[in-house]
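First the structure, which I've put down as structure tokens, then a few questions once you've had a look.
Note that one protein chain of the assembly has been removed; the remaining protein chains are unaltered in position.
Then we have chain A:
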Amino acid sequence: MATQKTTIAKALNAGLRKAMEDNPKVILQGEDIGQLGGVFRITEHLQKDFGDDRVIDTPLAESGIMGTGIGLALRGYRPVVEIQFDGFVYPAFDQIVSQLSKLHSRSRGAIKVPVVVRIPMGGGIGAVEHHSESNEAYFAHTLGLKVVFCSNPEDAYWMIQQAIECDDPVIFYEPKRRYHEKGEVDFDAPAAPRDLFSAHVVREGTDLTLACWGPMVKVCLDAAAVAAEEGRSLEVIDLRSVSPIDIDAITRSVEKTGRLVVAQEAPSFVSVGSEIAAMVTERCFYSLEAPVIRVAGWNTPYPASKLEEHYLPDLDRVLDGVDRAFAH
């Protein structure tokens, strides 16, 4: 296959297929993921090729999907469960928080629950309510879970495979408005040497650090390109993982640039961005030339879709944040 230009959606599909080929214990379950291939077609053709014992169309019950997924893991399987949309994960929240995240420590290590929870996340698709949320803070706040985001096709391909190989439970966020954006994917590159939980400097710069993840990575890269025209050199870091946070990658960058803007779709209040601001302040206070600025969704419920362009941080709002950081 070698290197091909493809979409995040197709890269995820290929990554899932590879994981299922490599390990017969990998099982997918979720609503409409079989015959239909999922509402976003991420699991397209997988049931046809792997059978309905391994690609399971479930009843419409998220706690049931999650709880039985954990049960399958207890039996030795590696389930990848799909939550159809971000805002539908809450019925499964109890199972995720009370069981998935805690069984390993409850059993003092006797039990492993290698479950991957795939969640299409974020706004920007003009959807009705409950289809546009960025709820990573709930899960990042739950120790026992790991929480990652893919932001491009290349990462989507190897990150989903590594998440499945990970012995800890992983919440795997997919930026749904980027599903059909294309990028180069090296399908022959082994997933193993790369660290799922390490941040990636996607653009080097010297004047300010932009930290972001998931759908905001493209916004920040675009902002950095515009800023460069204005003579500002921005370093863009794709966190990939928001639990754990690769804090060393961020502090290394901030020690160089002296300024940090964190950009996220989620509201800023009690968020991953707030945590990064606190961590950076504690660790490299004397390197900072300005307060850490958060550019985020407003501190409200996600609005009706005709208003979402005013809610989601776009290129201009990121650059406004950059301006505020440079005002000091």
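Structure notes:
Note that a residue touches a chain if its C-beta (ideal position, glycine included) is under 8 Å from a C-beta of that chain, and two chains touch if they have at least 3 such contacts; residues count from 1.
Operating definition for what follows: contacts and distances are computed from a predicted model.
Missing chain, UniProt protein name: "Pyruvate dehydrogenase E1 subunit alpha", from among "Putative multiple sugar transport system ATP-binding protein", "Pyruvate dehydrogenase E1 subunit alpha", "Branched-chain amino acid ABC transporter permease" or "Aspartyl/glutamyl-tRNA(Asn/Gln) amidotransferase subunit C". Note that of A:40, A:88, A:179 or A:197, the residue touching the chain absent from this view is A:197. Listed residues A:112, A:256 or A:317: the one in touch with the omitted chain is A:112. One of A:20, A:166, A:234 or A:260 touches the chain omitted from the figure, and that residue is A:166. For chain A, the residues touching the absent chain in the complete assembly are 27, 53-54, 58-59, 61, 63-64, 66-77, 91, 94-95, 98-99, 102-112, 143-144, 146, 166-168, 197, 243-247.
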